[in-house]
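Working notes, beginning with the structure itself.
The complex appears here without one of its protein chains, the remainder shown in place.
Chain IDs A, B and C follow the sequence of writing; residue 1 opens each chain.
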């Protein structure tokens, strides 16, 4: 694993006068499995949006030595950066195999594109194995269970050899078994990639995080290993009065205005 | 100088017509995202309401004043019915709504043809509204002043309803977050229908006003529908003031171009200008900037 | 993957078939040669009845006007049948809907000729529909009777033009305006063939007759926003407006005209496309006192017209007005019947040969067919819209005017066509 990982410096995002991300610095090393936690409205998703080019931001975001800010979404993606969303977005009308094949093929030339797919590309087969979806490959993605959709999404990042994965609440709404399996999956894939996970589920975080950043009101409140962060008095203060494990919100999209 | 002033008034009066026909759409399209191609036929329904009323009530002025609320109710009821029968099943498929309501519009036109006959019908306008006043060499036509006043009144009423009433709050709540509104105990279905009722009702009011300036016939709605949508699209669907500004701007642009070139050229230039404008601001004049809802 | 190879095979099959057919096609006639194997489907005259085609827009934007023409045609057919038919055969009307769409007109004309095998066809309103069907009738050597006033400059061997050509409507109207001392004209028209051609002729006429065209404006068909055009008219200092607007646009134009403070007294409008039916839909409030130019009005005196109006209203409703195109349509069927009787045959060539000099006591007065141009001698009439919505004649040309579609008899028109 080469490169310098993800470096964020003084990242700022403003919506109509409201500052959602307010000067965040982050250093995530290659091979890390970093969890971003924080209360609703802390700016976690907006941070990921900024990194992936979805919202305009000030400051600097570098990955593998390349500046990301100012690039359109698909160009950021071509640098090996992939993300998932809170609600799994897979192509519901295409099969699992087709989903993965499309994900694998961003660099294909026009002639390949105009031909019918023959067989299963090697990286797709590997991703099917890794995510355990081999038996379901001819099912339309729309009929998959919730957890399977999340794995498919992760698989779609794996096929194109993504070096940085940004996952937004990957285990929200999953059963206990599914969470465990997802955790194992994340651990496995983070070995040779950088993985950033936004999460509310503290148990899940404690079980699988290698390092943690706590965001609060658009700023980094605390950073370190799970134990370090848990011991931080400011973190306890922010979470005081709240359940330490807030349920995944019923309305995932609108909670952080 | 008089020419400029006269043309300015003309532009403003064209703008007032555009505003009036588009106002209902700022609710149904702007707030709810429904592309209702039958909007033009609700305008037609308002115009025919005026016609029917004049057959039974004597006195052009009285019948016109009665026609305004009545047309609002008639067109509004048609809109609410349409929402209940078809549109509520299609909220997740906006493009299909466009085609379905186009089909409805075809049927309503044919219905008008069967009921009222294919030829245009006439209404009598009160004398006050067929005359004009002259202020410093500028001719201010009565019907145009009436339409301008009516348009501004409707904008004011709509703003007040949206801002101040509980209904307005509910409409905004449903628009901003349907699920959240639902769990907060708002009957979203009923709010949708009410919104649609008001939006369609405004089309009916526009129809009454249009009897003063244009033909009343089965195809009158199709004359206005594309223009009405363009006003809302260019204005930006999020805010009423976008549509207001756009309507008057397009009106003035159209009248200035018409004066200096020909009507055809003016129309083509305006349409092309709109396409170019949307390149520059794809979301229209006014947008709500929010976090991406990806 | 199998799809690809097989599609290729399918493609080859297609191409080979295409190849053979192209070879077949080579046997077909070349452009410009007279060896065309087209003969035209022969009309069916074998039974006790013969079919006549009625080709009008029964749906679409033009239905407003064309349905009334359709009704008048049916009335004429009924009258002829009641009088024993033509050459002893009853007429069976076959209606086809042109749907206000020109390609559809062409298709339906073909249907009437080849499928229904009609002996003659009556209909069309817009010049565009006539231009669309013209090649169909010429190719099949079948007859069309066209009932509406038009822009002239046309003379198809297979069309009889029963409505006025320009020298029977536009030119007399200009003569009338000139006589009234209204010499500064503003031209307002819909953007299509008839207004543009008519206005070209008006300009030529004005130049030769000491009149002046002070402005010319066109609105797209169906346009309903006339505030700017009316402003322009007002500012131009004209004596009269020559109006060639069509359909819905007239309603918007006259409403705007009135609210701008203009009217028949201050600035008269002479319209050539507003008949009784249109007056009804625009409103007398806006039209009273304005001028029109036609060859027939519902109020035209004479027993023939009284009978026509009575029969029409008995069939279609007491409040239904009759108008010039309806009258011309009605007349056209009677003229054709007289031609067939004279020829003693339904054959197209025989009918054409018999056409010259055929007369009919039409509601508009006596009309005579001019065999050379296949147009009709007609009397021009200027009318004024009354408070009751009817149009009364204020001037007429005295005698029927000889049709001159290319305006060859007018020096000022040289170089127009």
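List of remarks:
In this section, a contact is a pair of C-beta atoms (placed from the backbone, for glycine too) under 8 Å apart; a residue touches a chain by one contact, two chains touch by 3 or more.
Assume contacts and distances are computed from a predicted model.
Of the candidates "4Fe-4S ferredoxin-type domain-containing protein", "4Fe-4S dicluster domain-containing protein", "Urea ABC transporter permease subunit UrtC" or "NADH-quinone oxidoreductase subunit L", the chain left out of this view carries the UniProt protein name "Urea ABC transporter permease subunit UrtC". Note that the absent chain touches A, B, C when the full complex is taken as a whole.
From the set A:33, A:50, A:136 or A:212, the residue in touch with the chain omitted from the display is A:136, counting the whole complex. For the chain left out of this panel, the touching residue among B:17, B:44 or B:100 is B:100. Among the residues A:64, A:82, A:170 or A:218, only A:82 touches the chain that is left out of the figure.
Of the listed positions A:10, A:67 or A:92, the one in contact with the omitted chain in the full complex is A:92.
Among C:71, C:127, C:166 or C:300, only C:127 touches the chain that is left out of the view.
Panel shows chain A; residues 52, 72-74, 77-78, 82-83, 89-94, 98-99, 101-103, 105-108, 112-120, 122, 125, 128-136, 138, 145, 147-148, 151, 156, 160, 175, 177-178, 181-182, 184-185, 188 of it touch the chain omitted from the view.
One chain of the complex is left out; on chain C, the residues touching it are 1-4, 6-11, 13-15, 17-18, 21-22, 24-25, 27-33, 36-38, 58-59, 63, 95-97, 99-104, 106-108, 110-111, 114-115, 126-128, 131-132, 134-136, 139, 153, 191-193, 196-197, 218, 220-221, 417.
Residues touching the missing chain, restricted to chain B, are 29, 33, 35, 86, 89-90, 93-96, 98-100, 102-107, 109-110, 113-114, 222, 226, 229-230, 233, 262, 264-265, 267-268, 271-272, 274-275, 278-279, 282, 294 (touch as defined at the top).
Keep in mind that, in the parts below, only the chains that are shown with their structure count from here on.
The most central chain, judged by C-alpha centres against the centre of all protein C-alpha atoms, is B. Between the CA-based centres of chain A and chain C the separation comes to 71 Å, rounded to the whole angstrom.
Work out the mean CA point of chain A and of chain B, and you get 45 Å between them.
Inter-chain centre distance (chain B to chain C, centres taken as mean C-alpha positions): 37 Å.
Shown for chain B are the residues in touch with two or more other chains, of which there are none. Residues of chain B that touch chain C in their complex: 3, 6-7, 10, 13-14, 17, 113, 118-125, 129-132, 134, 139, 141-144, 212-217, 219-220, 223, 254-255, 258-259, 262-264, 267.
Every residue of chain C that touches chain B in the complex is listed here, in rising order: 61, 63-64, 67, 191, 217-220, 222-225, 227-229, 231-232, 234-235, 248, 251-252, 255-256, 258-261, 277, 280-283, 285-286.
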